[in-house]
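With one protein chain removed, the remaining protein chains of the complex are shown where they sit.
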Amino acid sequence: MQIQKDKIVAFNESLLAEHKDSLSQLSKKHQNLDTIIDTIAAFNIAIPSWALGAGGTRFGRFGFGGEPENLEQKIEDVGVINALTKSANAISLHIPWDIPKDAEAIKSKADSLGIQFDAMNSNTFQDQENQEHSYKFGSLCHTDKAVRNQAVAHNIEVIDYGITLGSKSLTVWLADGSNFPGQLNFRRAFENTLASLKKIYAHLPADWKLFIEYKPYEPNFYSMVIQDWGTSHMLAKDLGEKAYTLVDLGHHLPNTNIEHIVATLMTRGMLGGFHFNDSKYGDDDLSVGVIKPYQLFLIFNELVYGMENNPAKNPIPAWMIDASHNLKDPLEDLIQSIEAIETAYAKALLIDQKALESAQMENDVVASQRILQDAFNTDVKAILAEARLRNGAAIDPIATYRNIDVRQELINERGMNNAATGL
Amino acid sequence: MQIQKDKIVAFNESLLAEHKDSLSQLSKKHQNLDTIIDTIAAFNIAIPSWALGAGGTRFGRFGFGGEPENLEQKIEDVGVINALTKSANAISLHIPWDIPKDAEAIKSKADSLGIQFDAMNSNTFQDQENQEHSYKFGSLCHTDKAVRNQAVAHNIEVIDYGITLGSKSLTVWLADGSNFPGQLNFRRAFENTLASLKKIYAHLPADWKLFIEYKPYEPNFYSMVIQDWGTSHMLAKDLGEKAYTLVDLGHHLPNTNIEHIVATLMTRGMLGGFHFNDSKYGDDDLSVGVIKPYQLFLIFNELVYGMENNPAKNPIPAWMIDASHNLKDPLEDLIQSIEAIETAYAKALLIDQKALESAQMENDVVASQRILQDAFNTDVKAILAEARLRNGAAIDPIATYRNIDVRQELINERGMNNAATGL
Amino acid sequence: MQIQKDKIVAFNESLLAEHKDSLSQLSKKHQNLDTIIDTIAAFNIAIPSWALGAGGTRFGRFGFGGEPENLEQKIEDVGVINALTKSANAISLHIPWDIPKDAEAIKSKADSLGIQFDAMNSNTFQDQENQEHSYKFGSLCHTDKAVRNQAVAHNIEVIDYGITLGSKSLTVWLADGSNFPGQLNFRRAFENTLASLKKIYAHLPADWKLFIEYKPYEPNFYSMVIQDWGTSHMLAKDLGEKAYTLVDLGHHLPNTNIEHIVATLMTRGMLGGFHFNDSKYGDDDLSVGVIKPYQLFLIFNELVYGMENNPAKNPIPAWMIDASHNLKDPLEDLIQSIEAIETAYAKALLIDQKALESAQMENDVVASQRILQDAFNTDVKAILAEARLRNGAAIDPIATYRNIDVRQELINERGMNNAATGL
Partner (left out) sequence: MQIQKDKIVAFNESLLAEHKDSLSQLSKKHQNLDTIIDTIAAFNIAIPSWALGAGGTRFGRFGFGGEPENLEQKIEDVGVINALTKSANAISLHIPWDIPKDAEAIKSKADSLGIQFDAMNSNTFQDQENQEHSYKFGSLCHTDKAVRNQAVAHNIEVIDYGITLGSKSLTVWLADGSNFPGQLNFRRAFENTLASLKKIYAHLPADWKLFIEYKPYEPNFYSMVIQDWGTSHMLAKDLGEKAYTLVDLGHHLPNTNIEHIVATLMTRGMLGGFHFNDSKYGDDDLSVGVIKPYQLFLIFNELVYGMENNPAKNPIPAWMIDASHNLKDPLEDLIQSIEAIETAYAKALLIDQKALESAQMENDVVASQRILQDAFNTDVKAILAEARLRNGAAIDPIATYRNIDVRQELINERGMNNAATGL
């Protein structure tokens, strides 16, 4: 399905007066509001193809109606989100779940909805039917060269699919690791992984980037080959200029100061990608901003600062939502995540950086804290709404989605019992 | 399949001399060795029916050959473990995975292998085909009375199956909880759960026990209705004398002092059951003793002390292994777990309790530490082997299992591609 | 020193117009704003006497000028905070640091500043000069009866001081525990603690309450006798109706769902007191709201709900700030903490409880989340300012404090090098 723009416009009408009043109040206090609105309006986050169906846990999965069954339908779903928010103009594919059988048809489908192809994702953490070698004991790190070669070949194949579709980057997330002390020789696994990555890197087109994700645990519960940003960074430095570290918010040990990691990576121009989600315990993959919105704001503070103070020429990171939707309609969930990201971004843009620097230089801790909190405590709903409005999207995307009854229409089109590929 | 005893005896022969030498050395240093051997020889741990197939994570599952396809085969697998260890004379069933279609046949199968039926487990964390109401948003805590009633009825059904088979207890583990702040009214959920449990409790035969498990997170990632032992204890006290708390080692927040919880519950006679596994990060469900063997020893120290100093008349807890076997042959994994449990138990029995009490009363911290460490550092392999030998089991169960080539025989019997029910 | 009210009024003038504009905007959207302002205006939080000097860590302490040297000066400092905020009308004393030599003089000093005496705190975690027995190995739990008796007698003495001053409650926080496995017999320690508490409880006047604090670790790093709310609750139930659990935000293991604990305790009417602070790693004792403001809001959501839905007749908890001020001027830090608490409280009062209940009953997770977030994202600065204004306090207490130059005046009065008693 595709959302008709006039339905959005019609629903916006009912909200316009109140929005404009809020906006004018806010603009009285913030002189640079227009710039901030433009920045938010220009911001886009990629949607992963595997987040459009019902997520699950090892204990079970509860489906819902109208899940997308193929790549075309996934692109349509992203189109719905983008129509409502104008902040999701890209999809990130996972191979082999999203192998484009007819690349041209897929591309023109995406074009028609204004959707681009963001980073490609390889999958060497599951075995596919008829796969020659199993990844049960690892992929790029495996003790058996034949398995490593198979995993390298898969990644090269993913790059090739990406070239066809116009993607410009490959994200490698490895589940490789071990469940038991003794199972794995850490150093052999590291060297194998590096050697495998070098082969993949060698196949990377000149204008592509390689993003190396890290994760301390899960699905392996004793060790993960790329357990932290330090390991990812070490590998990226060894590979070359096209390799970067990718930060996924959920991939950290309890209490990690993630914003500090972001700052460190940007100092060296090494932050390549960013996966958004939220969590209380581990890699819970909850909607962005539902547990620790202040931490998200602090991270955006570093991102904003890093993009404005950029001697190391850190590229603009590839933004993606990476959550699991076990209970909510994924489209609503993704819209809530986009709003949470833009809320944090807008608040970070409100920070009075000059006053902050001055307070920091004087070690006026009370004032520094207050400057951040003043920005965080500002209600920025009107900023987001105005950014969307200027882009022709919905003042209130969730309310509009429900008003238009999108899910019911998807169920009508697709039925109740189909299940999307993914986790 | 069933292991022929003469094969065990034959393989034991090859290990006997070295074993007897180790044993005699150990007995020189420990006068009460015989008593300890008898205690270990009398010890049994239940095997959960769902641990006999390949476990998995939300990212995937790697099967292996010869998995049991039905309850009979699961009982046979436990029979194999028990033949080799004589420490696993019971199976714990999970309904609806293990509904006994012909209870008499199942019972006589179990009898023939010397296997009993331990605690019954209900399942209200997954939806079954043709189930009227979904547990997506909870079961005993659900806002909708119809769902609660369905979950209560299921638990009552599980008790009834258990009565038929000769089980004497029901374990209730609830996945109920919420993923998002605001989703659940904590207090309403608690009251609903208590009311539902009361209905289940009312159906409990006079000689049964009810075990209430707790868990801080997973599969819900913001809140769990029974998040900790305090909540479980509160519910159990409200229900009555047949209700107890069940401790699962993996169900705790990082760094929890679990042995302290064990001690507290036993002070009040409220420790009803115990699920063994090990973990480094969360509910990793690794083989017992692979990550924190010293913690396991400290827990057994409390269990030994609590059973010997028992004014509150804590019953002997229902012991069960509850792990997930993602990478290893489950039968080997379970045998390693049994050995780890008995190792910790034997070491705890070696603690010089009199000397410990005396050091504690004088606050001689150095001596107290040393007494525990001396016991822990003792090599108790010969104690376990002797206990098994006296019971007619294997000196070295893993080596015997491999020597007999059990897995290959299971594959021959059952094929390569069947999959057990479970997670 | 004492703040002259006209200085506050004068500074308020400069902020009045902008404040009134913000307030009128807010009132357009929230019909019950007046009630909320009144609730906030009536709210008071106790200030602990030991938080008025420089805090420290085991690595060091950095003093600052004008620290209070005696109880009178501490009361004056609370008077300053209260004059600026009208939200801190009580002080919580710690004995022996705050032994009132002349109780009548102290009382009239406090009266003159409108300050009351909140919960009394005993100290059995440090040895005092000329103390007969050491608390090195515990106090109420000690293996030696003489030590336990000394600790009991100290607590009784603290109650007696409290009676003299008009306090109505005793908070018992025990550092008792162990650093090494084996050092302590958990069960003996628990029984000793319970017996000691019974003696203290017996001395409690009829209209007093006893608050039992819990903490998982620090200053003992293997076990703490009262490690969690479950243990505190068990002790309180054993003691009787005047005994309650006290929750300190910093006293939890990583990732604990504290709001859930609050809800559970209130269900049973057992939440007696509340210590506010914030932390990222452990008991960091940072200013309230600087790390996890959303968690604080969720906790207040439970508190508000619990006070409005109170069949178990939970008393209004004793509120206290309990933080350590290592880097900031403590008075500024406490004012920031008060503002953070009232911010969370006001936002919680803005939650549309009816809509929330309705969304919860329908398991509309998206709507439930949104209702909470809408309240949280509201800028409530004007509510707090108006509440203070109605009470004759400062629109902007920090700015006023700096405008009046309070710290310099305190330094002038007290000098640069005095040090307050405390940690």
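Letters A, B and C mark the chains in the order given here, with residues in each chain numbered from 1 onward.
Basically, a residue touches a chain if its C-beta (ideal position, glycine included) is under 8 Å from a C-beta of that chain, and two chains touch if they have at least 3 such contacts.
What you are looking at is a predicted structure, and each value in this text was computed from that prediction instead of being measured.
Of the listed residues B:H133, B:K292 or B:R414, the one in contact with the hidden chain in the full complex is B:K292.
Contact with the omitted chain, checked across A:Q31, A:N130 or A:N363, is made by A:N363. The chain not shown here is touched by just one of A:Q126, A:N257, A:N391 or A:N418, and that residue is A:N257.
Summary of contacts with the chain left out: across B:L15, B:I156 or B:V365, the touching residue is B:V365. Only one residue from A:D248, A:E302, A:D329 or A:E342 touches the chain missing from this view: A:E302. From the options A:R187, A:K313 or A:K354, the residue with contact to the unseen chain in the full assembly is A:R187. Although one chain is not displayed, subunit B still touches it through residues 25, 254-255, 257, 280-281, 287, 289-294, 327-329, 332-333, 336, 343, 365-366, 369-370, 373, 376-381, 398. Summarising the interface, subunit C meets the missing chain with residues 56-60, 62, 125-127, 134, 136-137, 175, 179-181, 183, 216-219, 221-222, 254, 279-282, 284-287, 290-291, 324, 326-328, 423. Contact residues of subunit A toward the unshown chain are 136-137, 143, 179-188, 190-191, 216-217, 222-223, 227-231, 233-234, 253-257, 259-260, 263-264, 266-268, 294, 298, 302, 305-306, 309, 356-357, 359-363, 365, 368-369, 371-372.
The working rule: only the chains that are shown with their structure count from here on.
Centres computed as Cα averages put subunit A at a distance of 40 Å from subunit C.
Inter-chain centre distance (subunit B to subunit C, centres taken as mean C-alpha positions): 42 Å.
Contact of a single residue of subunit C with at least two other chains is seen at positions 254-255, 257, 294, 365, 369.
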